[in-house]
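All protein chains but one are shown at their positions in the complex.
As written, the chains take the letters A, B and C, and residue 1 is the first residue of each chain.
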Amino acid sequence: MTGFALLQAVLAASAEAPAGGSGPGPGAVIGWGAGVLGVLGAALGLLLYVASRAFAIKTDPKVDEILAALPGANCGGCGLAGCAAYAETLVKSGGAVNLCGPGGTAAAAKIAAILGVAFDSADRRVSVLACRGTAQFAPAKYEYSGVRDCRAAALVHDGPKACRWGCLGLGTCAAACPFGAISMGADGLAHVAEELCMACSKCVTVCPRSLFRLASEKQTVRVACASHDPGKETNRVCKVGCIACRRCEKSCKFEAIKVVENLAAIDYGKCKNCGACVKVCPRGIIVNWRAARKARKARAADSSPAQEPAEAAS
Amino acid sequence: MSESAGTPGLKSAPPTAASGFPDQWLVSSSPHERSTESVAQIMWTVVLALLPTCVAGVVVFGWYAGVLIVISAAAAVAAEAAVQKVLHRPVTIGDGSAVVTGVLLACCLPPNCSWYVPVVGSFVAIFIGKQLFGGLGRNYFNPALIGRAFLQFAFPSQISMPQWPIVTRASVFESVTGSIFKVAAGSPGGPDATSLATPLAQIKPALPAAVSPLAALGEPLNQDKLDTLRDLFLGNIPGSIGEVSKLAILLGGLILLLNRYINWRLPLAYVGMALLAVLLLPVKDSSGHWTGLYAAERHWDIIGETLSVHLLSGGLLLGAVFMITDMVTSPTTSKGQVIYGIAGGILVALIRLYGGYPEGVCYSILLVNAARLIVEKYTVPRVFGTRTRKS
Amino acid sequence: MSFGLPTFPGGFHPPDRKAPSAGCAIAPGPMPERLAVSLAQGLGAPSRPVVAAGDRVLRGQLIAEPGGFVSAALHAPTSGQVQAIGECPHPAGLRANAIYLVPDGADQWAPGTNVPASEDAVAASKPKEIVEKVRAAGLVGMGGAAFPTHVKLSPPAGKAIDTVIVNGCECEPYLTADHRLMLERPADIVKGLRLLVRAVGAARGIIAVEANKPDAHERLLREVRGIEGLACRMVAVKYPQGAEKQLIKALLDREVPSGGLPMDIGALVQNVGTAVAVTEALYFNRPLTERVVTVSGEGLERPANLLCRIGVPYKALLAAQGVRPGARRLVSGGPMMGLAQWTADVPVLKGTSGVLVLSTPPPPDWSACINCGKCVESCPTYLMPNRLSKLGEFRRFEDMAAHHALDCIECGVCTWQCPAKRPIVHWIRQGKNELRLAKLKAEAAKKKAETPEGVLPQ
Partner (left out) sequence: MDYLRLFFGVIFVTNFVLAQFLGLCPFLGVSRKQSSAMGMGVAVIFVMTLASVVCHLLLRHVLTPLGLEGFLQVSVFILVIAALVQFVEMVIKKSSPGLYMALGIYLPLITTNCAVLGVAALNSANGFADPKQFGAIDGLLRATVQGAGGGVGFMLGMYLMSSIREDMEGAPYPPSLKGFPIAFVITASMALAFLGFSGML
């Protein structure tokens, strides 16, 4: 309030000038106006300066820098409550810099530069569904009536699908995807549009069957089944489920694929994406994803609305 | 998991063991049976309840009033269908809610307004008041009243007519024109709109002299008080199509009450509080002094008559029975309904006594609509088992 | 409606549809080729089998012991050979094993069981002995929840039970098993009640009967007349009058605290079936091997009240009573709170009060809530189901906790009445599940955060 007192003093000293006569001339008005504004500006500036000192908060500039490098989608894909929380955690306690799905590799590289840590620019990750049990191949065990949500349906006798590992097809993942990358196909399965996927992992957490996982784009050979049931039981409920026949295991030259708990599993540390297992799998559930994508694109170009054939064949 | 695999031959066989079994059982979460009552049934019942009111409107004002009602309802249905088509939603005109909106809107229009007024109003009501929010059940304001408030704003001269139409039987009409209903600003001989207040204002000059308001209303027609009262009740007065006949409105209200589609608390609180507020709020008399019905020198009969004029004129009862009770926009808690009604009642009285509009019902309900969620939030019932135990 | 009778605020009266089976006297149920005694009778810990495949067992012989405190013993429902212990579909959708038993047709009781005890011996038994016998007989609540009876009879120190209520309301539509029991065995019900009152040291015992069963009320009234501390009260016909908390509210005007148990307010509620089972256990040394099951519904040709062995598969009941074409739903329990089944291979449990075959088609697609308020008005726990259903619809399950979703008893009053056909209970069930999972996750995260590693994976 020193500014205000100063102003009063100035005013008191010059009070008689404009007050006398019928009114100030144009020159005087401009002069007084400039003076008042100047003094006021100076006083308020001083006030703000003092206040900024008195109420100063120490913030790490790195947090703001990282925040600027993040896309600001606040999707929570990193597992924290929004971008600000991620930035703060990175600065305070460190952690992996590539957890931001929407920001992708670019954001990760920027964050790594800001924090001065090394970052192997890993390739893009996308969400993949580990089930090919369409309504045709994996029938329902009952007619379901209720909330159209997989998590709700799973509460009623484990969901309508006879296979207790398979995709329920009620679209909870599609509703949860903030980027519109998942759509429910007419075949009763969720389909991920890889180009739209930001790897936020919302679908991974929301699927009651945990059928999604974030896979590196490099890992082109993938197992599209999640059933740990023994072969006989799987065969009863699904025509395209892993029956643990171990043919893939035998076909692999790199010992990269093993049947563990009745389900083929690929060790990507050893896998060379040769595709030998894809060829031998009798159920067509080991998928060469790149080939499948090519086939799908070709089909899209043909714009034929045909049902998805076995992608693995290609 | 895998350990459960040990008993071959015990796996469940497909459920075809006995005759008569369906291929697949229908499975849902409990309960497994539902009532047969549907939303459409509720809405069509409301239409049925509005029917006496519409009939009364046609009887009082002639066939054109009926045409307006039909136009309004048809426009509402057409608007609903068109908007739903454009927005790629399932078309739900069969549920009757658009008809309710259209008819309700027509009920608060003057009987001689142009045909396009209800068309515009219905479209605004359905499109802005309802479909933009997602359709029936998702709107926060009564669509018909949104339409009506929009019309008041867009076509003031059509809504507040300088000349209200002649009723079929000339009775209190000439007396009440410009009295119970305020005439629009600038009409020849009519007082300035902003300085004029609603029914009480018309009766105001009579107040200091302790003159009966009913007698004052009936005087130009050489009608006695009882006839005036009867006309007010039966609808032999000027006004909006649906608001004139209180008998018809009460009949509709009875239908809704018996079907339990409205709760008695809400209309009662609304009307009761409106009248109480009229009784208690001070107004300026012609000499500029603040006075009111509560003043000591009033006689009971005059107080009673003034209140009955307030009750029976304007849209208070129409609003109380059909509008403030609208399921979608009113609170569901019992306590909330009482508070909601009371708030609405106070607002009606405020707007009637002090406001710039002739009638406060429409705005009072829109205003409480805006506060509905807050009222509900603070009147959520105490959950079972959270009472401190009686020792 | 019966005015002036004790009841609770809220609730409603659905068409009760009890007529088809109400007049059917309790008849013996079918004996199938194989019984499946599920090891998970209630929601507590599954029982531990004490027999192995190939063993010969006699009726009433212990075949599984309790797997924990909240768990009950299982006894062979008839004499025969244990075929296997393996997976079996469960009415509640649990993944549980069952003991498969092939009856030998002799139905021979095990030694020591089915031996009448003298009136004096029973009268001399101490409360502890009663509880022990109840436990040994494998008694559970037979109204549906199958909560072990001995647990209810053993309140922790400091919690005294002053009133025992025997629940004969049977407010669910279709079900008449309790009604028939009250008509045919009123004396055993009263005997059981007296034992329960003694077991917990209560001051009084009340039998509650809904006013739509005046014949049962009259018979029970005759039985309790002159017995000090016992009463038979008529309560209003209203659903869910037979829900434990609502019944206590109606009779005693006490509210079970949110998240609490009836014993917190000095009350104990047992089903009439349980009361009869207590009498059987104490006076005849018969473990729980059978129960009365109402088999009814429009999809059934011959509705009946059957005295079924525990472990009878539903398909045996359906085959015996005849399924009509057009049957669509198979429900375990009543239509309001019962569990729909996807296979008729599920066996009768100790808590199975009814097996219904309904022809109810799926409801039309639900639409937006129109706020009619019926659910709010009739919710017996005074929740706002309209609000909860909106939160469910919009997948805002985390907001459900603030709207007390966890207090919901899933009685179905809201959903049955909803004119917009909204699956309110289903949403609330999902919400409860999501809240439970979120709590687990939060606890796990808290544990993780307490480790010095920080919260991010490295």
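Here is the rule we use: a contact is a pair of C-beta atoms (placed from the backbone, for glycine too) under 8 Å apart; a residue touches a chain by one contact, two chains touch by 3 or more.
All values reported here derive from a predicted model rather than from experimental measurement.
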Visible chains in contact with the missing one: A, B, C
Chain not shown: contacting residue from B:Ala49, B:Ala65 or B:Leu350: B:Leu350
Missing-chain contacts mapped onto chain A: 7, 11, 15, 18-19, 23-24, 29, 32-33, 36-37, 40-41, 44-45, 47-48, 51-52, 55-57, 84
Touching residues (missing chain, whole complex) on chain B: 87, 128-129, 132-134, 138, 140-141, 146, 149-150, 152-153, 194, 347, 350-351, 354-357, 360, 362-364, 366-367, 369-371, 373-374, 377
Residue ranges of chain C at the interface with the undisplayed chain: 390, 393-396
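We adopt the following convention: only the chains that are shown with their structure count from here on.
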Maximum inter-chain contact count - chain pair: B-C
Euclidean distance of C-alpha centroids - chain B vs chain C, Å: 47
Interchain centroid distance [CA atoms averaged], chain A/chain C, Å: 45
Multi-partner residues of chain B (at least 2 other chains): 11, 24-29
Per-residue multi-chain contacts in chain A, two or more chains: 141-143, 145-147, 152, 155-157
Sites on chain A touched by chain C in the complex: 78-80, 89-90, 93-96, 99, 141-143, 145-147, 149, 151-152, 155-158, 175-176
Interfacial residue positions of chain C with respect to chain A in the complex: 93, 340-343, 362-363, 392, 395, 423, 426-427, 429-430, 433-434, 454-458
Parts of chain B lying in touch with chain A, wherever the complex brings them together: 1-2, 5, 8, 11, 24-29
